[in-house]
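All protein chains but one are shown in place.
Chain IDs A, B and C follow the sequence of writing; residue 1 opens each chain.
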Amino acid sequence: MSITEKQKKEVTIRFAGDSGDGIQLTGSQFTSTTALSGNDLSTFPDYPAEIRAPAGTVAGVSGFQIHFGSRAIYTPGDMCDVLVVMNAAALKANLKFLKPGGIIIANTDGFGKKDLSLAKYAPDETPIEDAKASGYIVIEIDVTKMTRESLKETGLPVKAIDRSKNMFVLGVLYWLFSRPLDSTIQFLKRKFAKKPEIAEANIKALNDGFTYAIATEIFSERYSVDAAPIEKGTYRNITGNDAIVLAIAAVAKKSNLPVFLGSYPITPASEILQGLSGLKHFGVTTFQAEDEIAAIGSAIGASFGGSLGITTSSGPGIALKSEAIGLATMLELPLVVVNVQRAGPSTGLPTKTEQSDLLQAFYGRAGEAPVAVISASSPADCFEVTYEACRIAVEHMIPVMLLTDGYIANGAEPWKLPEIDKLKPIDPRFEKPRGNGQDDHPFLPYKRDDNLVRPWAVPGSKGLEHRIGGLEKEHETGNISYDPDNHQRMTEMREQKRELIANFIPDQNFDEGNDKGKLLVVGWGSTYGSIKSAVSEAREEGLDVSFIHLRYLNPFPRNLENILRNFEKVLVPEINRGQLSRILRDRYLLPIESFNRVRGTPLTVTELKEKISEMCAG
Amino acid sequence: MSITEKQKKEVTIRFAGDSGDGIQLTGSQFTSTTALSGNDLSTFPDYPAEIRAPAGTVAGVSGFQIHFGSRAIYTPGDMCDVLVVMNAAALKANLKFLKPGGIIIANTDGFGKKDLSLAKYAPDETPIEDAKASGYIVIEIDVTKMTRESLKETGLPVKAIDRSKNMFVLGVLYWLFSRPLDSTIQFLKRKFAKKPEIAEANIKALNDGFTYAIATEIFSERYSVDAAPIEKGTYRNITGNDAIVLAIAAVAKKSNLPVFLGSYPITPASEILQGLSGLKHFGVTTFQAEDEIAAIGSAIGASFGGSLGITTSSGPGIALKSEAIGLATMLELPLVVVNVQRAGPSTGLPTKTEQSDLLQAFYGRAGEAPVAVISASSPADCFEVTYEACRIAVEHMIPVMLLTDGYIANGAEPWKLPEIDKLKPIDPRFEKPRGNGQDDHPFLPYKRDDNLVRPWAVPGSKGLEHRIGGLEKEHETGNISYDPDNHQRMTEMREQKRELIANFIPDQNFDEGNDKGKLLVVGWGSTYGSIKSAVSEAREEGLDVSFIHLRYLNPFPRNLENILRNFEKVLVPEINRGQLSRILRDRYLLPIESFNRVRGTPLTVTELKEKISEMCAG
Amino acid sequence: MSTQKTVNGTKTNGNLQAKDFASDQEVRWCPGCGDYTILKQVQTLMPKMGVDPENIVFVAGIGCSSRFPYYMNTYGIHGIHGRAPAIATGLKVSRPDLSVWVVTGDGDALSIGGNHIIHLLRRNLDINVLLFNNEIYGLTKGQYSPTSPQGLVTKTSPSGSVDNPFNPLSLALGANGSFIARAMDRDPKHLQYLLERTWQHKGTSFLEIYQNCIVFNDNAFGPYTDKSMRDSTSLYLEDGKPLLFGKDEAFGIRLDGCRPEIADLAGGKWSQDDLWIHDEKDRNKAWLLTTLFDDNTQAGKLPRPFGVIYAEDRPTYEQLIQDQITASFERYGEGNLENLLTGEETWTVK
Partner (left out) sequence: MSTQKTVNGTKTNGNLQAKDFASDQEVRWCPGCGDYTILKQVQTLMPKMGVDPENIVFVAGIGCSSRFPYYMNTYGIHGIHGRAPAIATGLKVSRPDLSVWVVTGDGDALSIGGNHIIHLLRRNLDINVLLFNNEIYGLTKGQYSPTSPQGLVTKTSPSGSVDNPFNPLSLALGANGSFIARAMDRDPKHLQYLLERTWQHKGTSFLEIYQNCIVFNDNAFGPYTDKSMRDSTSLYLEDGKPLLFGKDEAFGIRLDGCRPEIADLAGGKWSQDDLWIHDEKDRNKAWLLTTLFDDNTQAGKLPRPFGVIYAEDRPTYEQLIQDQITASFERYGEGNLENLLTGEETWTVK
């Protein structure tokens, strides 16, 4: 049988198996190799909600999806072309993600009687046969047997040998997608530097998987995906949470400000605290507080002391911080509040994604308590956005709410390393200590500059002793004031100060399309990839649709209103019940349409494209 | 000198003095007598922010304003006709509230050197003379001297005698407004039943004040205000917080549900907890929790146990409850959350009023967490609104946020006693315990009725054992579900359930004007009185303006959209930065205008009327 | 669609067995997690209580341990992180007839929920608190908790935790707890005994249970559970009995004034008569017991006590409230709504 070599523009593969099967590692190795081959790509891990659900059950299935291509890739893909399943439960949980006619690579050893029953298949069901009957191409490999065969000479115990099953499968896939093995081989050598016999075994399994695929001719086609036209530069793969960690370290370096993170663990934000806790030598101090209120309280205290105070959490934790965020709006100190959103309400679906804390970010406080709001659109984007959030907080003495979500927090994509020298400077508004001179003017802690920003007077500075608090303060002096007119004035000033940030952010640009026309799609946050794909596909089909994706949400870019008014229709896709669309409708009185889903998952490109077509037609 | 008797349609009097001067008592006695005389009236106490600021200072001034008339009265009045001041600080703090040419009744003994200096008048200032020069009519009485004179025979110590000064002044005012003394005399007898000598002294001071006014001819005019055309019935005076207390007792009685209040003290909501803590024999249990989170937590626990759980607080405390309110939206248990708003953000102006927690009520939670929102428009209205909030919470198994504010919480007005028999029935959706019968269907805790309401299954009910929590729940069974479609469905159902409440609330009615025309003014909450006065005055001047005042805010009454669309312009006056107007703009895409002030005080009728005229003209 | 399992209406508790208290939900802790044993022991206790399942409520916060209510075929609330004591308080105050249990973890109870726990303890509601202490945050995958030992390397303490940990029992005693006890997952029989005592105590019962998190903090309690060490590290308390430990009870604890010290019974110097006799009602000595353990991983140091450390009878909060309610009815009669609404002063417009 001869093997056809096929060129592909893009491919999506989904690896799935039991939590113990090393799926995430397999996925990330495939990702590295793919990246090194010059493809553009996007990935998403799909962990089980339980720490360790019973082996073999659907609840225990761990997944990893990678979408790569020779063209620009924006999402991990709605559906996959190839589904790799290590057991029956993995098939059960994931078949719905496979495109009609797609390829299933199944470890037949995971489809025994016990596996089927653990996966809750009926006793008489034959899922592999059923899949074939439904038109899928099923490649059956007894991975366990083949791996044991491959490694029988190593003398390793069976348990250890079985742990190399994933490398055997990876070898098969590397053959199928015409990939070199060397990057993974190097990785294995590094990883098991102290256990060379394990490294060797894994490498052998990988090689043997590759050879197995050639020798057994289980595939009739083999694929190759050319390099994508990617901007020049040095890249690495990064998750959203890691990008935030790196950005904060960068801020500490560039601003010369000590950074203080007060946080309390919560899914899916914990990795930020975890990552920063190892960066003490970058001038970052982390404090794991007793709860979210103490976390933000400590950050506020640190900001008063001259650090940049940051706090990280997810929706329910942010709710707990509401009162303290209100305090920060009164104190007018720098503060960054990172909300890695998850599916709500309440505990909701903590490991799933949603964008439903936008209105909370805007309005979730007592009284008129304006904060700035900014959002990240992808894992890599988290770097720049976090940097921006810190810059705004410091330069405008204001709490900044940074919104990401579970999807970009855990998802990874290639990130072009920034040039450190080109990162914007960050310029704190420190008040100078008073000397002994006669001409020192009295210190006025709430005297504002042209941008309505008050000075940052840090303890230790002679002559700047002052007291601040949550009671309304008199303009300029900062003393307590119950005066009605003063309250009106201060309320307006705090709001105005937030609005003036608009002068220090870039104008909104277009991601796709012309600056006027039939339909404008407006996105924010993690839906970027899905919208970008849907719009570009629609444009390829000739539809008159444009796309802007908002990073700065409060204040909006100054040119936003003009952009919106240049289109007949505006569509706002969101993973919530239409929150940004509410804000835009209120602000601009435009008949904005909302496309929304709350399924704990990213928007699918297909559905969204349909909606776009419909609106362009209508 | 002869005295002119003048008929007045309405009068506003402001009493002001040191915290120790008995101002609140004087005010409330004048109020009782005025009410008994059949006038309509509205009052507002103006306490100092400090518990007891140093005597004689401006910070220590306590005020009480009453507006009464022979026509309908809706506000305590922007400015007063008569200002009674017991000392210099009282004049300093309150002169700004006196109408040009108004009357000042001043206790000259409070204007000594020390008083002037405590009040921070410059050493050479003569405030009384200055007031005369500015065209005010100043009646000077050395109240201390006259009271001591009056009571010198009583043998009481001077300190005790001086405590009757306020009664002497009240006597003067009773004469000036042609009021009978007997109600206050009865009151004094009751109050000092155990100290008859004190009762006698106070009565004598009151009588002598009255006689003093006749004898000394200090006034050239005397006024009378006829009874107002008031609906028949029995009335009492009531503050907003007291009305809430009474409504909750009424709910306990009418619903036969035990009521559980979990609360933590906070200004201006504490009086509700205080009032209810004495009503154990009405089936109301109060629990003073360690903080606001425990307060709402305990209310949720009690609701699970079959009580109606209620929690009360003000803005900052409500912020702390956000996470738990989210839980309650998932648990779908009855819960009433009362927010007696105060001026914010943060600690803000805790003793002042504001309406700036509306957006927090709508959106201040993580995720899509719909609650019902309802608001009270006046002290007396608090009764019916609280009753409604409880009814909706119980019958729709949903958290209801009830908004009042510091202004109506402390302000008082006449309240027509409700007919207990006519209070709406409250019908809990209790699930019946399962018997021993074969035909018992399995219990489904999240199976909804036509209004999407789930059953209330209370511990102790056999066969209904079930577990609920904040994780997303499977439709009908209530088991944990990570299914994407189920999350979409449940999210929609929770929202829809809230929307369906619209079928169980009355249509919106008009407070003033026609159902179509040039300008519609839309209000909510404590601005009722100011708007009502401004609109009715504007209508008397022939302007084409109508007025609706919303009680039900989420969901809105079903006919609201139609009403809004029948007017050329819509104006929303609020004591915030335009929060309801944002919601209406988003909802109906109408170019709604906002008239807003955040001065810690009610909107003034004058300013608002100007705005109305302007809009009617434009 | 499966439906929530309900107890067959015909059985009363007398006829029930442990398995009748298992709900139909799949138990989803990691294989080997200490939570399983505890669940089993609680289910075993239930029929002994003679309380019908519909009168039992389990309340939890968030954490691996806090999933507990889903597995009990009783009423249950899986609340929000740290707030179970608050929810349980509202429930118990309003429904003193119910048997209310709080299941919580070291993070849930002592980190975010610390305030509610100490207030629950001082108020003394008749609520049974089972604190699953694994000295780690399990559900969020391995950060240190307020009971993690100083120096523990975790995801958020890469160079070791600097936090001085709480001693949960000292904290509970300092907060006026009326019942304080310690058990471990690996000694199910003793655990069963302590669960019974926990349930029997009228007032807030605080039972700390050492629970092994096999994934993120395996063997944290090895010193007390490992066969090789436990004899010399664990001290089992019995009311009225001398404090004995070690292989063949070769050692005891005696008090030198207020200072506990080890008495080697083999040496001939000390006999059982010289030993400290445990008295569950002695609050001063209870303090000594809660603080006994600080150095116990080192040989020759004082062992860690397990059992009932302190048990005091004092009125429960809900009883005091009920008394006030009764007094209120006695004094004022059943509240008359009309009188209440009318208040002190009215006027009539005709």
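Definition applied: contacts are C-beta pairs under 8 Å (C-beta built on N, C-alpha and C of every residue); 3 or more make two chains touch, one makes a residue touch a chain.
Computed from a predicted structure; not experimentally measured.
The absent chain, not drawn in this view, touches the displayed chains A, B, C throughout the complex. From the set C:P165, C:P188, C:G222 or C:G343, the residue in touch with the chain omitted from the display is C:P165, counting the whole complex.
Among the residues C:Q25, C:S66, C:S94 or C:N124, only C:N124 touches the chain that is left out of the figure. The hidden chain makes contact, of the residues A:P123, A:P425, A:P442 or A:G618, with A:P442.
Considering A:L246, A:V336, A:V385 or A:A534, the position touching the chain not shown turns out to be A:L246 (whole complex). From the options B:P180, B:P229 or B:G278, the residue with contact to the unseen chain in the full assembly is B:G278.
Across the interface with the omitted chain, chain B contributes residues 50-55, 57, 59, 264-267, 270, 273-274, 277-278, 280, 286, 288, 290-292, 316, 346-347. Residues of chain A in contact with the chain left out of this view: 32, 35-36, 38, 187, 230-238, 246, 249-250, 253, 258, 260, 262, 279-283, 285, 287, 289-291, 293-307, 309, 323-324, 326-327, 331, 417-418, 420, 433-436, 440, 442-445, 459-471, 474, 476-480. Take chain C: the residues that touch the chain left off the picture are 112-115, 118-119, 122-124, 146, 159-160, 162-167, 170-176, 255, 257-259, 282-285, 287-288, 291, 314, 317, 320-321, 324, 327-328.
Going forward, only the chains that are shown with their structure count from here on.
Taking each chain's centre as the average of its CA atoms, chain A and chain B sit 46 Å apart. Centre-to-centre, using mean CA coordinates, chain A is 39 Å away from chain C. In chain A, the residues that reach two or more other chains under the touch definition are 316, 346-347.
Shown for chain C are the residues that touch two or more other chains, namely 62, 78, 80.
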